[in-house]
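A single protein chain has been removed from this complex, and every other one stays in its place.
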Amino acid sequence: MRFKLLPMAVLLGAALAAPLALAQKKYDPGASDTEIKVGNTMPYSGPASAYGTIGRAVAAYIKKVNDEGGVNGRKINFITVDDGYSPPKTVEMARKLVEQDQVLLLWGTLGTPSNSAIQKYMNMKKVPQLHVYTGATKWNDPQNFPWTMGWQPSYQAEARIYAQHLLKTKPGAKVAILYQNDDYGKDYLKGFHDGLGDKAATMIVKEVSYETSDPTVDSQVAQLQASGADVFFNITTPKFAAQAIRKAYDLGWKPLQYLNSVSGSIGSVLTPAGLDKSVGIISTQYLKDPKDPAWQDDKGMNEWRAFMKKYYPEGDLTDVFNVSGYGAAQTLIQVLKQCGDNLTHENVMKQAANLKNFELNVLLPGIKINTSPTDFAPIESEQLARFDGKEWVRFGEIIGK
Amino acid sequence: MSRRGLILLLVVLALACALPFVFSSYRVFQLTLAMIYAIALLGLNMLTGYNGQISLGHGAFYAIGAYCAAILMDKYGVPYWATIPVAGAVCLLSGFLFGLPALRLEGLYLALATFALGVSLPQLLKYKGIEHWTGGVQGIVIAKPDPPFGLPLSQDQWLYFFVLLVLLAMFVLGWNLLRGRIGRALVAIRDHPIASEAMGVNSALVKSLAFGVSAMYTGIAGALGAIAVQFVAPDSFNIFLSITFLVGIVVGGLASIPGAIFGGLFIQFVPNIADEISKAAPWAIFGIFLIGFMYLMPMGIAGAIRLGLARLARGVQNGSREAAP
Partner (left out) sequence: MEGFLHQVLSGLATGGIYASVALALVMIYQATHLVNFAQGELAMFCTYLAWSLVQAGAPYWVAFFLTVAIAFTLGVVIERVVIRPVEGAPVLSVVVVFIGLLVILNSVTGWIFTYTIKTFPSPFPKEIGLGSYMSPHEVGSIGVTLIVLLLIYAFFRYTPLGLAMRAAAQNPESSRLVGIRVGGMLALGWGLAAAVGSVAGMMVAPIVFLDPNMMAGILLYAFAAALVGGIDNPAGAVFGGFLVGVLENVVGAYVVGNDLKLTVALVLIIGVLVVRPSGFFGKRLVTRV
């Protein structure tokens, strides 16, 4: 009958075309048969320039991948630019990368204010803002910002872990907090308050901030000691963490100290502060610390060391930032691998939200990366650890998914 | 202004209007930013170039203007074009108020006071007490304006023309101010403070007004900047911004109106060029550019052009003098 002929023809045509469509390559601007363009901004200059080494480690890793044949036969063109940790500059550079360089995705852009500034733009342009390098909690919001995804465990989640631990082990304690007066510091602060719940008001006896332009935090630490607290939550970036740990010890103050994981590096923080002055500090970990004797003969870390020697020899072998960049870059490569020949903006996000039990050899054993369309937080697990003067001794189980 | 100058100006203007249709969206955005900086630099130039009061803290007024625009747009739904005059008024007042105690300070000491202003403002913006207006460390995200009356322009192109309009208005205003009595008073105070007082110039009033007006210009630029970038956060307005402004007016040319435009183009584009040249140490390249510019053109680009034109004119004059018997 006549009316059945047309739909039949369509069905037949679709059935014949479908396998052809599947085998076809799909490219958005930034991808081709030979190349995938990935854009990135990093603070190579300015107050946050210590993080610039992450960008260099990533660039080195991508060179290694390219040397070994690239991803699915394509070389990765990693275009990284300096934004000096200044949001207007990040906006300008993001526009350049997306509109002028026509990258397939923006990846690993560092800094909470920098990423806040471009979040709306990236989502409007429908270009992925993938694995943003900040622990702010707001990146896990697939409902409102389907093109933005973080990578590292959120700061608030980490602070809640400390709060839970404190409530369990020392419920009557008095807490003093030192925090950096910016997004990062305030995010940790909020998480800690939330974690303590209604006991926050009675337990927290002093909160003191500092600016990155302050030469030292000695005055702040003295204030905290004077409050009579016996617990110290240390929310500081590496340079100031080293100063705070040392000053607390020198003042004769021996509180139970929680140190945020950003400054957990034995080489860049605890050694300058003084290993003997850092005994007893509690932090969380998700990456293997290069100075930790436990990973001296670890296969994964030795691969990392070999990589550093060959591709990033001027990089610091004691700096956990370089491990972090290496691990994050591996996650990018996995996402791109999973895209196969379908290299569109949309598929990049789809694959990024489709990582199942992905393991990195620089993550602590037992920590896996998992994402889904409703779960835009790749790494959510961490483990508490206590420093014993030589290494981080992990205790308890792995917390988080 | 001479007829030749007027023709040149019209040609430049026509070119400026054609650019957004020739260049990509991204370049138009960059040019818009350069124009915004030019407005800020004209403000600073009025104070430092024409009136000799060194300010190392004009980034603070830029920030105040930016936050005015952001808060009005975000919290009170004020349309973007209405935020400009408000930002200007707020900065006019705050600049004047800052200028009053600054009257007692000269040279280095004034530089220090303005430096302290520039350094302390970001911290003030993060203050808990005003956090629910300023958004604290998170900053404020604002929407980009659409072209009005359904004009067939993209958002970037419309913003470019809007900024161009404001720039023209501010520059004409500035030109009138500086050409007249006030301008002469500014320069007189800069060059011979005691003599000008003796001649009846109300030094205190003029100097404070100079601060106010210069802050107003920079504040208006800040508001435009906030709208263009669509984001304000305290740490975007640190002391380096103030220092960049100072560099801009010196490289562009002190006490020169076109100098502001050259300066704006310089501070917008040269860091990018430096970044292209060297990934490892881009700011070192920028520093070399700065020093090089100062060697070759100690009076700034505008000054160099003026010298060049004067030499040409002299050359023509000498030539014609020789030709005549």
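Note that the chains are named A and B in the order they appear, and that numbering of residues resets to 1 at the start of each chain.
Everything that follows uses one rule, which is that a residue touches a chain if its C-beta (ideal position, glycine included) is under 8 Å from a C-beta of that chain, and two chains touch if they have at least 3 such contacts.
This one's a predicted model, so the numbers in the text were calculated from it and none came from an experiment.
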Task: Given B:P101, B:P148 or B:G180, the one touching the chain that is not displayed - done: B:P101
Open item on the list: For the chain left out of this view, which of B:H58, B:K126 or B:K207 touches it?
Closed with: B:K126
Open item on the list: Can you tell me which of A:I79, A:L167 or A:V208 touches the chain that was removed from the display?
Closed with: A:V208
- [ ] Identify the residue among A:Q243, A:Q257 or A:Q383 that touches the chain left out of the display.
- [x] A:Q243
Open item on the list: Which parts of subunit A face the unshown chain closely enough to count as touching?
Closed with: 45, 47, 49-50, 52-53, 181, 208-216, 218-220, 222-223, 225-226, 238-239, 242-243, 250-252, 268, 271-272, 314-316, 319
- [ ] Name, in rising order, the residues on subunit B that touch the hidden chain in the full complex.
- [x] 48, 54, 101-102, 104-106, 108-109, 111-113, 115-117, 119-120, 123-124, 126-128, 194-195, 198, 239, 243, 246-247, 250-251, 254, 280-284, 286-291, 293-295, 298-300
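One rule holds in what follows: only the chains that are shown with their structure count from here on.
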Open item on the list: Quick check: how many Å separate the C-alpha centres of subunit A and subunit B?
Closed with: 38
- [ ] Could you pull out which subunit B residues touch subunit A in their complex?
- [x] 24-26, 29-30, 33, 119, 123, 126, 136-139, 141, 225, 229-231, 233, 235-236, 238, 240, 275, 279, 282-283
Open item on the list: Please output the residues of subunit A touching subunit B within their complex, sorted ascending.
Closed with: 44-47, 81-82, 85-88, 91-92, 95-96, 99-100, 113, 116-117, 119-121, 181-183, 185-186, 211, 213
